[in-house]
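Just one protein chain is left out here, and the rest sit where they should.
And now, chain A:
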């Protein structure tokens, strides 16, 4: 018997979105930082109009696991941070 997980409310989704963006800001590497930001924005925008509740739950849990991945990777990458800043980060 499948237990129905209630689909996340709007505020939870926005909270996940914000947490992902905040976590992506902590990356030391410019490329990874920008990629994570782009990817979250694209993914959330793509899944914006899901109507099937099980699909919504699946996407939300996927997002949460990605958040955990990102948080771990921030720590790991900070151990081996690039010594030279990317050219895009040089302020003109």
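Criterion: a contact is a pair of C-beta atoms (placed from the backbone, for glycine too) under 8 Å apart; a residue touches a chain by one contact, two chains touch by 3 or more; residues count from 1.
To be clear about the criterion, contacts and distances are computed from a predicted model.
Participant: Unshown chain, UniProt name, "Metaxin-1", "dihydrolipoyl dehydrogenase", "Acyl carrier protein" or "GATOR complex protein MIOS-like isoform X1"?
Facilitator: "Acyl carrier protein"
Participant: Have a look at A:18, A:72 or A:85 and name the one touching the chain we're not showing.
Facilitator: Residue touching the chain left out of view: A:18.
Participant: Mind pulling the chain A residues that touch the left-out chain?
Facilitator: Missing-chain contacts on chain A: residues 10-11, 14-15, 17-18, 21-22, 25, 41, 44-45, 48.
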